[in-house]
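What you see is the complex with one protein chain gone and the rest in place.
Here the chain labels run A and B in written order, and each chain numbers its own residues starting at 1.
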Amino acid sequence: MSIADPPARADAPEVTRPTVAPSSLSTSAPIKLQARGLNVYYGAKRAVRDVDLDIPANAIMSFIGPSGCGKTSILRCFDRMNDLVPGARVEGTIMLNGEDINGRDILPVEVRRRVGLVFQRPNPFPMTIYDNVAYGPRRHGTSNRAALDEIVESCLGRAALWDEVKDDYRKKSGLSLSGGQQQRLCIARTLATEPDVVLMDEPCSALDPIATLKIEELMADLRARYTIVIVTHNMQQAARVSDRTAFFTMGEDRSGYLVEVGDTSEIFTNPRERLTEDYVSGRFG
Amino acid sequence: MKRTLYADTIATGALWAIAILVVTILGAIILHFLFASVGTISLGFLFGDPSDTSVGGIGPLLWNSIYILVLTLLLTVPLGILGGIYMAEYAGQGPIPNMIRLSQELISSVPSIVVGLFGLALFVNATHWSFTALGGALALSIFNLPLMTRLTEQALRAVPRDERDGSLALGTTKWQTIRHVVLPLAVPGIVTGVILTAGRIFGEAAALLFTSGVATPPHYDYLDFSLGDPRSPWSPFHAATTLSVYIWKLNSEGLGTFVRQISDAAAAVLVIMVLLFNLGARWLGRVLQRRVTGAR
Partner (left out) sequence: MANSVASIERGKLDRGLTFRERIDPARRITLLAAGAVIALVLMLLVFIAFNGVQIFTASGFSFDAIFNATWNPDSTTAQSFGILPFIAGTVGVMVVAAIIATPLSVGLAIFMAEVAPDWARSVAQPAMEVFVGIPSVVWGWLGITVLVPFLRDDLHGIGFTLGFSWFAGSIVLSLMILPTITSITFDVITSIPAELRSASVALGTTRWQTIRHVVIPAGAAGIMTAIVLGMMRAAGEALAVQMVIGNRGVMPTSLADPMSTLTSEITLDVGNTVAGEPWNQVLWTMGLVLLLMSFGFVLLVRRLGRRRALG
């Protein structure tokens, strides 16, 4: 009923990956998420058309493309959030660690626990910072105080928020934080459920440049332990943070499809497709 | 994992069970009255006079209920609409609007029997009118005025900003905008609300016991239009026992042979009226909405 464990972390490419050229690991890394023949419909309207995509483990992949081309829709397939959208229908297979997440015996709640999602607008619960981070573990059965304390502290640490809140995180409401801090709190909250994959849907679009920078640094840190997929509108951000980039656009029927995917440096400097080049250079120039 | 899934299934089942229970209770009540009254309700019952020696009819009581309803609406709707316009368009924040809001809440919290007491002192004794339809309607107006005001305010607030801005940008005054743009768009909401409220006024009894009276009405001469004569059913000064009050009265006296049969049928009439008011409100609201948006 549960999904196979992720590959042992001992051989994670953390050490082997050269910091200068992240693209060099592209083909060798194990595949964490794999989409085949992915179609998303809202009612009769097809929003995403025939997407085949491999997402390597312990790397950052960014999704870029014009607004409305289905990036969010695809992202939400990976943790089965589309199950909850009335009228939405997903076709095709998605494998997480080689296991079909839409399989008959798979529970959506289990998938969502293993694949975290960070939303475009920070959405902390109206509770203390502590309770926000402890929310997931508590729901999943951890009630031991000491264990929770440890989870909360380490997740706030991993989300680079600990230093800013360590004095009053048990009393202060998550809502009282600044936008950037709230978003890092949401990331900490997601990490606390021990996911393999962290999906981020334009996590910085509601944030100022300084907060954005903090989140980008944080992503670089998280890459060692997690597989990260980030949707972004910001071309420079994709170029700065990601190892691989997937470019989507819309066809004549307004359904989104994947144009090309490749190492970020290649997509931005030497794309195979004309469409990609136009989009990337258009945005830059 | 197993446990949380169990809990989810059980909770979902419980929530469904509650919903089914409540809807079933309502359905059972409606069916109960339909069956209990099926042999009694006839044209003779609806329009005939009450009688001590037979089932008789509820004609004058129904008349009084409608009479008091109409009178109450005449008293409260125009005033309520004006008040609602102030609250939605002019009031904003400040001590006076806040006082008005607090007063509205206080008035709607007052038990209707207490409003009845107040009406007894003011509209029955102080005025020397004795029990009259007008006294009843005035008592009902006390708590319906704030309802009408609030209802208009909400309907006006539901009109989108753009509509207002569009008109103001053409250089019209605020009142012209309200009168010709905002109010017409709010009409469907106001009408729906008024009809739903009318349904409640129709069934109200506690505030009427001491104001419009509990006396069994005499035979009415519906062709007597002398408004000043308390014996005319058209006069605001006629004693006006309503249908709801009549049901209460029959049961508080508890003697007559036909109490059960009459009350069942009269209660059925009240329930059917409530259903009609509801359906009417929905239907008319939809029709008006279509006309308002279609005409633009």
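Everything below uses one rule, namely that a residue touches a chain if its C-beta (ideal position, glycine included) is under 8 Å from a C-beta of that chain, and two chains touch if they have at least 3 such contacts.
Quick caveat, the model's predicted, so the values are computed rather than measured.
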| item | value |
| --- | --- |
| Shown chains touched by the chain that is not drawn here | A, B |
| Listed residues B:T40, B:T149, B:S167 or B:T241, member touching the removed chain | B:T149 |
| Which of B:A121, B:L227 or B:V287 contacts the chain that the document leaves out | B:A121 |
| Residue among B:G199, B:P217, B:P236 or B:G285 that touches the chain left out of view | B:G199 |
| Positions on chain B where the hidden chain makes contact | 4-5, 7-8, 11-12, 14-16, 18-19, 21-23, 25-26, 29-30, 32-33, 79-80, 82-87, 89-91, 96, 99-115, 117-118, 120-122, 125, 142, 145-147, 149-150, 173-175, 178, 196, 199-200, 202-206, 209-210, 214, 244-245, 247-248, 251-252, 260, 263-264, 267, 270-271, 274-275, 277-278, 282 |
| Contact footprint on chain A, counting only the chain that is left out | 79, 81, 84, 109-114, 116-117, 119, 121, 123-127, 135-136, 138-140, 186, 189-190, 193 |
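In this section, only the chains that are shown with their structure count from here on.
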| item | value |
| --- | --- |
| Gap in Å, rounded to a whole number, between the CA centres of chain B and chain A | 55 |
